[in-house]
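What you see is the complex with one protein chain gone and the rest in place.
Here is subunit A:
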Amino acid sequence: MRRRALVGLLVCLLVAGFYPAAATGQQPVKLTFWSWRVEDKWAYDKIIQAFQQRNPGIQVEFVPFKATEYNTILSSALTAGKGPDIIHLRAYGGLETFAAPGYIAQLDFDKLPELKTFSRQLLDGARGRKDGKLYGVPFATQSLVIYYNKKIFAQNNLSVPKTWDEFLTVLKTLKDHGVLPLANGGKEGWTLEVMSGVVAPNFYGGTAFYDAVTRGQTSFKDTAYTNALAKMLDLRPYMHPNFMGVDYTTMQQQFINEQAAMFIGGSWEIGFFKAQNKDLDFDIFVAPPSKAGTTPWVSSYNDGNYGVNAKTPYMDAALKFIQFTATREFGQMFTDMLAQLSAVPGVEVRDPILKRVQELSRKSTPYIMLVGFRWQAPTGSTLLQSALQGMMAGSKTPEQVGDEVTKGLSAWFEPFQGR
């Protein structure tokens, strides 16, 4: 089947080469759009319909692959000189992997003036680290928050905590009343990194520390950072006694089925939680700071980008499509259908919980390892996730975690060498 499609494509290319007028004039241009968002296909199909109505000469086909296999499939296709015209790309280092070797078309403000209005922090997730050039249109921003079950809070006369100590009191009250306070587990390391992204910034000082560490003025051995990680240990008694065996799916089920009062996670869960349990009455708050009155930090990041294959024969049409993804019309459809915060500025958020995420994320700080240290292997995330599993299981101290991450990153991050 695929081979037939390939042969067909080659024949089309050949014909197009001989009769350029016919290809650009009458025949509609067919673009393929690869993605790892299998569950979002219905929404993309609708978005593409809206685009096609506006651009009758261009047809777009959305082809999603299994998320865990997407990178492997995309790498093989691109290195073989093939691949789609439009590519759903991750951000930061995940984009650099494909952009640095020249597989992704360079963009700029002349080609896509719409990008000028995007926030700088989001555009940084679409830039190559080596050349600083833009390679995609950011599609969403994600923030890391704490979900809570409003019904369980009301039953136990609890309100949203304003300080870290109040937070610990809330957790203790729930535990004393026989409720599992936190759904979180440690079987999958990335869920622990998310937890550190929620808890730690208030204690290490948010963006000031981020700037210092990414400039190499300090390292992750800094007590500011390791003491912040140690705060995660405060939460350990309020997770399931066997939490080290609790995986991501079990975490989600515990919260959705109202078996646990809180869930520390990312803003991407909102749509899923609602779809799974219509009666679940939940809201979000952000990790409370140590002192009342200070605005807490919220880790957030660019979730990914839409890019164009540098070797596409239909560059103009492909650019037209990703230009469309930078418009407010697209952003509005994206936010309404997928319950995620579109990267396009000025989009009106109608979902009340998502709106709260947007408001609380005003004081945002980069999600430290993803934004700053996922540029080369071994990434800060790989190192941190595994070490955090050791820390939460009690076999490593926060200082050892800091040492390990710093030492591992020094393989490619020069400022850490010799620290």
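Note that in this section contacts are C-beta pairs under 8 Å (C-beta built on N, C-alpha and C of every residue); 3 or more make two chains touch, one makes a residue touch a chain; residues count from 1.
Keep in mind that, in the parts below, contacts and distances are computed from a predicted model.
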Legend entry - Per UniProt record, name of the chain withheld from view ["Fe-S cluster assembly ATPase SufC", "Gluconate 2-dehydrogenase, cytochrome c subunit", "Maltose/maltodextrin import ATP-binding protein MalK" or "Sugar ABC transporter permease"]: "Sugar ABC transporter permease"
Inset, instruction - Among A:Q27, A:Q155, A:T295 or A:S395, single out the residue that touches the unshown chain. - result: A:S395
Inset, instruction - Determine which one of A:A126, A:V246, A:I270 or A:A287 touches the chain that has been left out. - result: A:V246
Legend entry - Among A:T32, A:T141, A:S299 or A:T382, the residue in touch with the chain that has been omitted: A:T382
Legend entry - subunit A residues touching the omitted chain (full complex): 67-68, 70-72, 75, 78-79, 90, 93-94, 96-103, 185-190, 240, 242-247, 250, 254, 374-379, 381-383, 385-387, 389-390, 393, 395-396, 404, 407-408, 410-411
